[in-house]
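And now, subunit A:
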Amino acid sequence: MTLLTLRNVEASYGVSPALFGVDLSLQPGEVMALMGRNGMGKSTTVKAICRMVPTRGTLQFDGHDLSRLPSHRAARLGIGLVPEGRRCFSSLTVSQNLSAAARPGHWTFETVTKLFPRLAERRDQKAATLSGGEQQMVAIARALMTNPRLLILDEATEGLAPLVRQEIWAALTELKRSTGMSIILIDKSLGELSRICERATILERGTTVWSGAMSDVTPEISTRYIGV
Partner candidate 1 sequence: MSTILIIEQVLNGLQFGVMLFLMAAGLTLIFGVMGLINLAHGSLYMIGAFAAAAVAGLTGSFLLALFAAMAAAAMAGVLIETVVIRRLYATDHLDQVLATFALILIFSEGTRWVFGSFPLFLDIPDAVSGPVSLPGGIQYPLYRLVLIAVGLAVGLGLALLINRTRNGVQIRAGENDREMIAALGVDISRLYTLVFALGAALAGLAGALVGAIQSVQVGMGEPVLILAFVVIVIGGIGSIKGAFVGALLVGLTDTLGGIFLPELFKLFTDAATATSAGSALASMAIYILMGAVLIWRPTGLYGARA
Partner candidate 2 sequence: EGVKVGMITTLSGGGAGLGIDVRDGFMLAVKQSGRDDIEVVIEDDQRKPDIAVQLADKMIQSEKVDVMTGIIWSNLAMAVVPATVAQGKFYLSPNAGPSALAGKGCHPNYFNVAWQNDNLHEAAGAYATSAGYSNSFILAPNYPAGQDALTGYKRTFGGELAGELFTKLGQTDYAAEIAQIRASGADSVFFFLPGGMGISFLKQYADSGIDIPVVGPAFSFDQGILQAVGDAALGVVNTSQWSKDIDNPTNAAFVETFQAEYGRLPSLYASQGFDTANLLISALATASPADADAFRAALKAADFDSTRGDFAFGPNHHPIQDIYAREVIKEGDVFTNKIIGVALEDHADAYAAECKM
């Protein structure tokens, strides 16, 4: 049974359309890369899944019709989001940022700070004064604290030091192995994506133009749709 299905999804910002027909399907426990050039609709697709933009078309998560749900209900079905641009709650402290989102499960303040020791150090600092990378860590930790079944990371390693990035990739791989969590990844590093992801979906101008196994992403395809 598929965990997440998008069929012919359209979305728009006010009057300007951004998605014209996105198809995507994800099995439980799968890690998928969502790829495409800048401005092609990756983040909008993510927002569509998280019910942050109005959509048309079929969106199903675990048998539920997402398109009828408000954002918080979708999240409670088990979708955790690390949004583009971090969006930490700037006037809250690190620990408040995390506790605001917490739902019971494996991930607690203790476990996420094991992944990001820096956050424990800065636990009572307001998010607004954190460094860029620290804010990114808060955003990832916050999404984990909801203990999702599907974790969506929209450029989640942006601004992170290489060492931390490697740790996060390692943690994600471990996560997938141990808990069977599904993951959708948007990231610019094709190399790292191909190491972790099993499947890939490529967007161009708000439309799914390619999907398949990550191993099938040939240099031609990546040159054509991603530019490298």
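We take it that a residue touches a chain if its C-beta (ideal position, glycine included) is under 8 Å from a C-beta of that chain, and two chains touch if they have at least 3 such contacts; residues count from 1.
Selection rule: all candidates are chains of the complex that A comes from, given by their letters.
Because the structure is predicted, anything quoted here is derived from the model rather than measured.
One candidate from 1 or 2 touches subunit A in this complex, that being 1. For subunit A in complex with candidate 1, the touching residues are 50-52, 70-72, 74-76, 80-81, 83, 87, 89-92, 96-97, 99-103, 126, 142-143, 146.
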